[in-house]
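Removed from the display is one protein chain of the complex; every other protein chain stays in position.
Note that the chains are named A, B, C and D in the order they appear, and that numbering of residues resets to 1 at the start of each chain.
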Amino acid sequence: MDEKNDKQLRIVGFLCNWCSYGGADTAGVCRFKQPPLLRIIRIPCTGRMDPLFVVKALAQGADGVLVSGCHPKDCHYAVGNFYARRRLELVKRFLPFVGLDPRRFHYTWVSASEGQRWQQVVSEFSAVIQELGPNPGFGQDAVTENAPQAVSSQGGAGDTERCISPRSL
Amino acid sequence: MEKAVFLPDTELHEALAALSADAQVWVPAGDASKPDLVRFQRYRPGLSVRLDARSLVSAKEVLFPRSEALLRFVKEKDLSVPAGHRLHVDDTRTVPPAVVFGCRPCDARGFLTFDRVFLQGPYRDPYYAERREKTTFVSLVCRDADGACFCSAVGSGPADPQGSDAQLIALPDGYVLRAITQRGAALVEKIGRGPTAEQIQAARDMLDQAGREMVGEGSLTAMDAAFRARFQDAAFWHGHIDKCLSCGLCTFVCPTCYCFTITDEARGLSGERIRSWDACMFPHFTLEASGHNPRPSKVERYRNRVGHKFSYFVSKYGQVACCGCGRCIRHCPVSVDIRAVVRDLPVQEEVHA
Amino acid sequence: MRIGVFVCQCGTNIASTVDTGAVAQRALDYPDVVFATDYMYTCSEPGQQEIQKAIAEHRLQGVVVAACSPRMHEATFRRAVEKAGLNRYMFEMANIREHVSWIGQDKGANTLKAMELVRMAVEKLRRNEPLFASEVPINKRVLVIGGGVAGIQAALDCADAGLDVVLVEREQSIGGKMAKLDKTFPTIDCSSCILGPKMVDVAQKENITLHAYSEVEAVSGYIGNFTVKIRKKATYVDWDACTGCGLCMEKCPSKKTVDRFNENLGTTSAIQIPFPQAIPKKARIQKDACRYFATGKCKVCQKICPTNAIHYDMEDREVVEEVGAIIVATGYDLFDPAPYGEYGAGRYPDVITGIQFERILSASGPFGGHVKRPSDGKEPKDIVFVACVGSRDKSVDRPYCSGICCMYIAKQAILARDHLPGVQCYVFYMDIRSPGKNYDEFVRRAIEEYGVQYIRGRVGKIYPRGDRMVVQGADTLLGAQVEVEADLVVLATGVESSRGAKELAEKLRISYDQYGFYMESHPKLRPVETNTAGVYLAGACQGPKDIPASVAQGSAAASKVLALFARDTIATDPQVAGVLESVCIGCGKCLSVCPFGAIQWKTLRDGSRKAEVLETVCQGCGLCNATCPPKAIQLKHFTDDQILAELDALCA
Amino acid sequence: MKTLHSHLEDHFEELELVIGWEIGFEPLRATPAFVRRREDLARLVWNPLCAPNLSVYLPQILKSAEKTEKKVAVCLKGCDTRSLTALIQEGFVDRERLHVIGLPCPGTVDPQALAQARKNRAPVTQVSFQDNLLILHSYEGTEEIPLDSVLARRCRRCRQPNPLLADVVLGDPVPARCDAPSFAHVEAVDSLPLEERRAYWERELDRCLRCYACRNACPLCVCRDRCLAESRTPKWTTQRDSVRDKFLFHMIHALHLAGRCTECGECERVCPVGIPVALFKEKMAQIALDLWDYQAGVDPAATPPLQTFDPSETGI
């Protein structure tokens, strides 16, 4: 991202159009001040959220991922957030296993009238991300593919690192 | 034995270090976490060099990387131009000389297939050509063929010099390194010490003995007619291929599989044109824009794989596109044995109905 | 692709904390952007013309507007670009007002964020495809839920316009709360005189199907084609046969049934018609009070009923109605004063609520219109009204003002004086809210003509002294504590959402606030619409309001339905899912997750089965897209590639 | 294995095809066998070398073969039957058309472990089995290796050695090696600090060839020829040989198996570069167990957790 100057951290927000996007609007209308980290992607419903979006965003170096939708039982499509909360909780517990910091991913439920609460959600999550700093992502592309040599990243097995090979378990 | 030197075991690392002064040296090496997994890695001190073991993936990666950027392009916005931008293309690359030290003869011979296609064909591939010229192959006479090897059956052998620039002959306390080509001779001067007569003699005996050894019974070099005859026999192909999973493993570990795909990977205004390995066993390989796929299932795909190596290539170039290294058999998840398929081609009576 | 970017200053709303010029300049560096400018008021008429001019001049194929929220003006701009010949879906908005300029003061950070939001919108637009709405026939019938004054007004307006109306009322008769009122402010019209005729109209109009004593069980379908299951609760009286003669009520032996219509003040019979002007004027057996259901004997009503309409074995029945639009007019309930233990409501018989006093005032009430004390039936000499009981009070979670209590207190005080010329009324109040037409004049009349004593202060305690009640409160104008002895205390209880409002909202998939009042689409611009297309609101179910406002909303909702039904078909939202058959593997996961049953099987010639989307039923939630493993099904306008494009614009 | 042959001989009339294992290109390697003729039945074997999970072929075989009154027989180990149950749950396999031969499984051999355990290096000419012992014959003599010392990782944590569903069970039940689900290997990785865990996976996935053997060997990877990881529309991964794209492919595989994976371990067995990819799916199985107390492929009537919801569940 060419404009990414050193300090500017970014949170990718996936907001459901009917409730949380409306909640963010309400927060704006009421001029509830928020830190400028969040960039919102509008989706029709949290049911549209494939957990892979979260993994890909964090792997690509998004500093934070915030997903917010209607409160359970209040979904515009009746059951969208019921499916979503299962998938999002599953990916939240899976992230640490592959070395992605689970604190960088947060999901919550905010209705269109809860402008104040949205301000609080954004401010608290932004503070967490400020404290965590830039996200190294996964597999920062080492200088592999455009080097003429063949075998990919010569990271190779250094001697000192501690290895968990299943057979040694 | 024209130019030869003796390389004691103790001086092996020293020699490799000397070679890597002005070239990238690739040796078969084990992984710390996985000792029995041997792959070609660039030499660096402390690497556990494993000349005694067969590498999993062939040395193909040295000349034909799994993915390489053919060129980088940048679109510079310019509204005065009709297209709205000007395209800048940059395909500069630096290819340092390389040495593949300690591969097997079959690895080296594999590149004969590559050369027929990438160099002697109607279109000369610049990327491959540049690496080919700068790479020296030092193969080790093979003493540990296993149940999957069948180099002799395809016209090669444990001591086949074809494709190698120099050959290592293992002796109890070291290796005799003999040059085969000009480039091999240049390399041999740099390392090792004068061989004693006994060592030369022992090396020559080893060479003769290996030369005579037959790895893999029968010959699979003249199967093009048999293949065409068997082409329509669905029962035959189902019999052999029902168990195949149609993954891409056999093609990726094979020293002679050279198929690739080219894709543009762009983001915003810049990007790269990537050449990356492809496999005839993959569904997208022959998927047409219309959605039709001439090889819809694994049976057609594997028949094509056999036909390509033992029929089409033979009738077009007069050589089998297989060096008999046995990797495709050894590592196949379900142990499909290409030898069994090819051997059954000419057999007339119903087999594996 | 040729894209135009228009950055709106929105007067100073955006321009004050975002450098719109720089954003427009930076947009020129993005792929495919061939024109970029910023403008004072892009949504204004001249602003839209600017866009249309630029589309023609620069042969634009897509437009990005960086301005306010798409929830506000996406439709406006889509119409504008459509007029200029672009498909309305080749348009994207970047929300740089509510999500940027209004929530941060740091101009540098805001401008950078605005640039990136524009970058995201451009990247998404580069992957947009033109989409075309398909037309769906509308079922020109309307369902009105709730038979109060708002529902009646809506039903009558629709019926007058020639529509088929289905009116569902939970209670035995329509009329809602207004039917319980004696008189209405500010004109002191007799409530049943002005409501009665409208109720009769509802009964007499052929194109109104009335389902009284029935509840909505389930709602499915979408705008123009709703399917509504209605449960007609068992009344144990065949309403076709019953003539409403009232014989059964006279002869029914269990006279001690609590009269819920009269707010538990009087008693009535187990088989009852709630009030004389009830529509439908049919009897109903209250099961828990009926001797037959308790003991198996009695059957008096069955014996004497001239048209033998009584059937003790009657069961709930389910009716299915197909309608094109739904008007929700489910009204409100009144606050139960029990949490105010210090007022003694429910402990002292002479401490009653406003609605109970209204029943006492009413001729059809428990005392036939004579104002008497429930304890001993004596005529009260002093009456104290206590305002804001369950309103404007956070401690009982009712911080809002109910809007009508000040007015009905004044009315009841005047009426009490009419009934008993000697009575002295006192009112404990915090502020008098009388905003309507002739409202404040009405309250002044109560003070000046009817000598009502207004005491500005809250009541601390109500306790008995002898046979009278002492109301102990503060008088903030005197700066002292005051005690008023009274024979009758009327607690003006506030308005709250009606019982069961939340469950109905979940059936209709409309949202509600934390007090259970339904959420209108926009508090100022769209008060009678909801976020669910085809579902409209009217009356107090949307928030506390008086009768004039409820009636007005009834008509407003009706006019919205009429506008919807003006066309024979309705354009469906083309943002629906679509299946790429060559990629579909026929695993059926999308079918099982689709909440609307909008996906079905399609068998190809070679016998393989693929998923197929019913475009008219699909609501565009995207659940199938997220569930499909090979991503064969994509939600148009929110495809994977479009969302990934926005994501990649943000991070490598 | 007299009983397998005798059983098949008796029932061969009702069978159109028998899917089992036979000796592969070398005595130590068993390979799937598709027997359609009676005289080929003799080729079938059943021993701890028979590692491949044959349920992976069933959806394709049943789809291409027309439905006749004859059945397709398939030999399935305990863990293989869990995969079959999962396929039945999702409607990919019609149970009636199968004749399932359930085989209580003492555990399968890990070829790398066996190679390391062997003393001499001469090629094995003949293998025989005797209650938990492998007897290898080669021209350097015979060698006895206890099966427990060369077990595959999946078998060391196996709690389903006995077939869940079968038309016939040949051999008496075998005690499970673990009664409760054991996630020791997952917890070992979890115990690493976050950065070290990421470095570990980056190093492991760097070796990945992206040959998709793990995907194609997985019985529950049902997209067959339409995998999202190879798709350009929508384009989730590039064709680059970068660690991140390979990671994304493995995430696609793991997420698609969340709440569905029956932990048969085939993905890890077939990986040519020995990446413990099964750990991703075992972590998913652990989460499904914690969150919804759900184990895949146990109850044919159950619905996988991500395909359904429960309005009243809290805490998530």
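In this text, a contact is a pair of C-beta atoms (placed from the backbone, for glycine too) under 8 Å apart; a residue touches a chain by one contact, two chains touch by 3 or more.
Everything below uses one rule, namely that contacts and distances are computed from a predicted model.
Trainee: Under which of the names "NADH-quinone oxidoreductase subunit K", "Heterodisulfide reductase subunit B", "Urea ABC transporter substrate-binding protein" or "Branched-chain amino acid transport system permease protein" is the non-displayed chain listed in UniProt?
Mentor: This omitted chain is identified in its UniProt record as "Heterodisulfide reductase subunit B".
Trainee: From the touch rule at the top of the page, work out which displayed chains the omitted chain touches.
Mentor: Per the contact definition above, the missing chain touches C.
Trainee: Taking the full complex into account, find the residue in C:Glu57, C:Asp106, C:Glu129 or C:Glu342 that is in contact with the omitted chain.
Mentor: For the chain that is not drawn, the touching residue is C:Glu342.
Trainee: Among C:Arg260, C:Arg317, C:Arg444 or C:Lys461, which residue is in contact with the omitted chain in the full complex?
Mentor: Residue touching the absent chain, from the options given: C:Lys461.
Trainee: Provide the residue numbers of chain C that touch the chain removed from this figure.
Mentor: 340-342, 344, 347, 395, 460-465, 470
The working rule: only the chains that are shown with their structure count from here on.
Trainee: Using the stated contact rule, I'd like to know whether C-D or B-C comes out ahead in C-beta pair count.
Mentor: C-D
Trainee: Taking each chain's centre as the average of its Cα atoms, which chain lies closest to the overall Cα centroid?
Mentor: Closest to the centre of all protein C-alpha atoms: chain A.
Trainee: I'd like the Å distance between the centres of chain A and chain C, where a centre is the mean of that chain's Cα atoms.
Mentor: 36
Trainee: Quick check: how many Å separate the C-alpha centres of chain A and chain D?
Mentor: Chain centres of chain A and chain D, defined by C-alpha means, are spaced 33 Å apart.
Trainee: What are the residues of chain D that contact at least two other chains?
Mentor: Counting only residues that touch two or more other chains, chain D contributes 112, 203, 226, 236, 240-242, 274, 306.
Trainee: When you check chain B against every other chain, which residues touch at least two of them?
Mentor: 31, 33-34, 39, 65-67, 274
Trainee: What part of chain B is in contact with chain D in the complex they form?
Mentor: By the definition above, chain B touches chain D via 31, 33-34, 36-37, 39, 56-57, 65-67, 144, 146-148, 238-239, 242-243, 245-249, 251-253, 261, 263, 265, 274, 276-277, 279, 282-284, 297, 329, 331, 333-337, 339-340, 352-353.
Trainee: Under the stated contact criterion, what part of chain C meets chain B in this complex?
Mentor: 2, 28-34, 123, 582, 648-649, 652
Trainee: What part of chain D is in contact with chain C in the complex they form?
Mentor: The contact residues of chain D facing chain C are 90-92, 222-224, 226-228, 231, 233-236, 256, 303, 306-308.
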